[in-house]
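Read through the structure below, which is laid out as structure tokens, and then see the notes.
Complex shown without one protein chain; remaining protein chains in place.
And then subunit A:
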Amino acid sequence: MERGPEHVDAEAPVRSGADVRVAGLTWRPFGRSRPVLDRLDLTLEPGERVLLAGPSGSGKSTLLRAVAGLLLTADAGDLSGTVTVDGHEPQAVPGSVGLVLQDPGAGVVASSIGRDVAFGLENVSMPRAAMPPRVAAALREVGLTMSPDSPPATLSGGESQRLALAGALVMEPSVLLLDEPTAMLDAATAADVRSVVADVVARRGLTLVVVEHRLDGWLDLVDRLVVLDASGAVVADGEPRQVLVEHGESLAAQGIWVPGVPDPQPLALALDPAPDAAAGRVPHGRVVAAASGVRVEHRSRRLGGPSRTTLAVDGADLEARAGRSVALVGPSGAGKSSLMSALGGLTAPTRGTVDVALPLTPAETGDRAAARDRLAPPDEWSSTDLARVVAWVPQRAATALVGRTVRDDVLTTPLALGQDPAVAGRRADALLAALGLAHLAGADPRQLSGGEQRRLAMASAVAHGPALVLADEPTVGQDRLTWAAVSGVLAAARDEGAAVVVTTHDPGVVDDADRVVRVTAPAQPPPDPEPERRPVLARVGPLALLGAALCVLPLPALLDTWRQGLAVLAVELVLGLVGLIAPGAGRAPQGRLRGVLARLAPAAVAVLGVAWSAWLLGGRDLEVASGAALRVLCLLVPSAFVVGFLDPEALGDHLAQRLRLPARPVVAATAALQRLQSFDALWVELMTTRRVRGIRADRGPVARGREAVVVTGGLLVGALGQASALALAMDARGFAEARRRSWAGPAPWRLPDTLALGAGVLVIVAAVAARLLLP
């Protein structure tokens, strides 16, 4: 094993844990009449390892944030009482209290794992040269053996959590706080993360506080169990096994997974059939949908880099039968979700076929009986046609919410399908009652807790009696109560004749399934061994690229006629093409010109608009119109060459170090730009949800416009959620006071930068010359 203690000792000095004293802590978020924590006292000795348990809403996470000194980072309210770590305010020494959050990847700030770990060191202004050994030691300590240049997006969930841990450890904390660190991981991965935590804590003697609602794996690792009740008061505190003997039953009743208490049974649901339901049209045991030989590809685009296509599924088969359930199992990243999406027509496979049983195709059940619909694969069906047959519960229940109230949400699809409101309403109410949501029927679904949202998403998915129910990891992170509800809904759907497909790691769900299909990751095409040659523009720094592209700004004042415009455009094109040349040895890079043309395509619209208005105004003179068109083209062409080579992170480094822009806004902006990809994914997920719920606007500008506003709203809610999680993670690593900081990435100015800027100036010179020399 590479991460032996003696190996690490040499580089990372060992610090022992600190004592933590919480006295009279009271916290009332604005808008709540009662405090979440009320005069709480708690003392932790140095090196003590504590597991914090309690029902959801008992203030466990709140207490953790208070110990980290970050309560006011992402919330506002009345705070009183004191928290000290070794006698100081928690954030007095940046990074002395490390915090790891539930969502793997929620705290990622950089485009490479090495840079991400270095974030905290930058915030305490460590010189750049001192960073690499510290970063390497931290990565080694958590067992991440890949190159520090690897992008965080390529890590699995467990690896992401270990990366977050490394980011905390590099700051040499004396207290480590873990907020449900394994809730979103499967059992094997969770065990792996726990063993890394155990190693680290033992070696460094850290004070440890873990919040988790699955207690089993942690009990051997801690020496104290503290239980909070629903009002945020400490009701039990002591040796873990002893506390469990006394409070195990009541904890289990409140939803905590307590070892030794038998697993819950799926909730028994008896539902009246939905009116005109698709479920039950295919006789029990017959195939509802079958995918054969499907291939699904994911294209990921990164700013300032090439797009990558990965093979998610290749040549896979899957059958779903009426009244039966299938569990898709396999390691994360094996393509379970992609295969399921292809089966349900949520994504279009690039190869292979998906067949849905005839009684369910739009020709038989839809409004528009057309012969071609009979043959169309489900990914081409209209929103209502798809919704009638397919239900989908994404892993993030929050994105599945579409109604203004809880009851509206459940009734969305039945009403979109034109089901009888009275009958559908009774079924919806029965579902809500069975899932313990009846008292929330009039509430705004976005205000529900995570577990309540998950139950609501299940109810809404099956309300209209779909024939194929797809659920993505439906039980991950759920407490016992929600677990029973989710399994109960799936069982009820199966009993009324639906085919149920779940992706899962949960042994309880696997046991309940009629069939288990193991999915393995397809072999990726091997990377080309010969490296690509880099175009000239790829060797230019971001600031020079930006400057060169912005050199066009004086052009409108300089160019009058189409001849002048044409001359400058020619200069720009020559310079741009020179920039695309890739000298040296190696494989020629692909698609350089295609990229430029693709970026120029939208410019054609702008050019046409300007040319048209100039033509209209300029006495319908073609010379005037073409002059205007060329002038706009001259403004846009340099950007088309340059944009593909701008790396946001490097731009941030340059803006802060060369232009001395304020550090914190620059870091915030680059961190947000790293997440651009996730916005893409969120947009797709929101649109897919609408489509499968039967409310996707298939046509009509007004409907589409309204949908765009609603989905943009959803995108913003998601964005703000990410922002608050990231703010916590960043402040836990010393960002709050990092007005002056160092930078792990250099911002050199080299010869290519000067040349690129020179090329930009050359464009201005050409314009001046054209103005003087050409008519």
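The rule is short, and it goes like this: a residue touches a chain if its C-beta (ideal position, glycine included) is under 8 Å from a C-beta of that chain, and two chains touch if they have at least 3 such contacts; residues count from 1.
Simple rule for what comes next: contacts and distances are computed from a predicted model.
**Q** Refer to UniProt and select, among "Thioredoxin family protein", "AhpC/TSA family protein", "ABC transporter permease" or "SoxA A3 domain-containing protein", the name of the complex member that is left out.
**A** "ABC transporter permease"
**Q** Looking at A:Leu99, A:Ala327 or A:Val642, which makes contact with the chain not pictured?
**A** Answering carefully, the residue with contact to the hidden chain is A:Val642.
**Q** Considering the complete complex, identify which of A:Lys336, A:Arg455 or A:Arg631 is in touch with the unshown chain.
**A** A:Arg631
**Q** For a quick check of understanding: of A:Thr73, A:Ser96 or A:Ser325, which residue touches the chain that isn't displayed?
**A** A:Thr73
**Q** Under the stated touch rule, tell me which residues of subunit A contact the chain that is not displayed.
**A** Touch set of subunit A with respect to the missing chain: 29-33, 73-76, 303-304, 444, 446-447, 546, 549-550, 552-553, 556-557, 598-599, 602-606, 608-610, 612-614, 616-618, 624, 627-628, 631-632, 635-636, 638-640, 642-643, 646, 648, 664-665, 668-669, 671-673, 675-676, 679-680, 683, 701, 708-709, 712-713, 715-724, 726-727, 730-731, 735-736.
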